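Only a single protein chain was left out; the remaining protein chains are all shown in position.
And then subunit A:
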Amino acid sequence: MNVHDPRPPGASGLTVRDLAVNYGPVTALRGISLDVPRGAVVTVLGGNGAGKSTLLRAISGTLRFQRGGITSGEVSFDGMRLSGASTSAVVAHGVVQVPEGRKVFTRMTVEENLKAGALGARDRRSAAEARERVLELFPVLAERARQRAGLLSGGEQQMLAMGRAMMACPRVLLLDEPTLGLAPLMAARIADTVREINAQGTTVLLVEQNAAMALSLASHAYVLEVGEIALSGPADELAASDEVRRRYLGIGDDTEDLLGGVTVRRPALSRWSA
């Protein structure tokens, strides 16, 4: 990575350009381009196997763990190239992922999990501050500090996974299906926390199957289908589009609007063509 590269104008935030990823002979992503402007919440929707987690792995540089790799295209953050960099370098640049399925270190205590989250922090001295902020965000983690993470409930584990990532003081937080398998009430709490984290200045890229939740949080959305971007646009327009409503929100054209009763305008969105 060349730090001395002059930053291209307007390259603030996380950008993915023409990204293609293979796992051996299998193509997982093709021609993916997306932008996560600084300070925004952007969501990527899609069903199982659409390539959502692969996209996050490509950004974080963990494809090699699955024997995959980027075949073309590039990922950059604030004009600096992340693709090709090591995962620790990506984390050091402030791009931190909360993996799908939470992946807390079950054999370690809550406290130790948070400590692990601070291992790759840009600034080790700020670990105490980060810890304070995390415990403010998730008070339950302070109560459970000495418990083994494996004994927490699913929702608490999700909070721990997010808290752990926040220990690294991320500039961009990558969330992989944070509400997966959680009760609706807990999912709503997680959504509130994402909002709060964003309000405190962290950019968020949210990958979800729970489209209603994701679209309510995000300003911009992309829909991923079998490794390609099928649709994209402002989140409220996507939430209003017939196609997204039918396929991801489970709402027929004539059912009552469950999205807060604001949507009437339903612009026809053209299919993504790149």
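In the analysis below, a contact is a pair of C-beta atoms (placed from the backbone, for glycine too) under 8 Å apart; a residue touches a chain by one contact, two chains touch by 3 or more; residues count from 1.
Quick note on the criterion: contacts and distances are computed from a predicted model.
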Inset, instruction - Pick, from "Branched-chain amino acid transport system permease protein", "Transcriptional regulator", "Transporter" or "Sodium:solute symporter", the protein name that UniProt gives for the chain of this complex that is not shown. - result: "Branched-chain amino acid transport system permease protein"
Inset, instruction - From the listed residues A:76, A:97, A:158 or A:216, report the one that touches the chain absent from this view. - result: A:97
Legend entry - Chain not shown: contacting residue from A:14, A:34, A:121 or A:172: A:121
Inset, instruction - Using the definition of touch stated at the top, determine which of A:35, A:112, A:228 or A:243 touches the missing chain. - result: A:112
Inset, instruction - Sort through A:87, A:158 or A:241 and give me the one touching the missing partner chain. - result: A:87
Inset, instruction - Spell out, residue by residue, where the missing chain touches subunit A. - result: 60, 62, 65, 67, 86-88, 91-92, 96-97, 99, 103, 105-108, 112, 115-117, 119-121, 164-165, 168
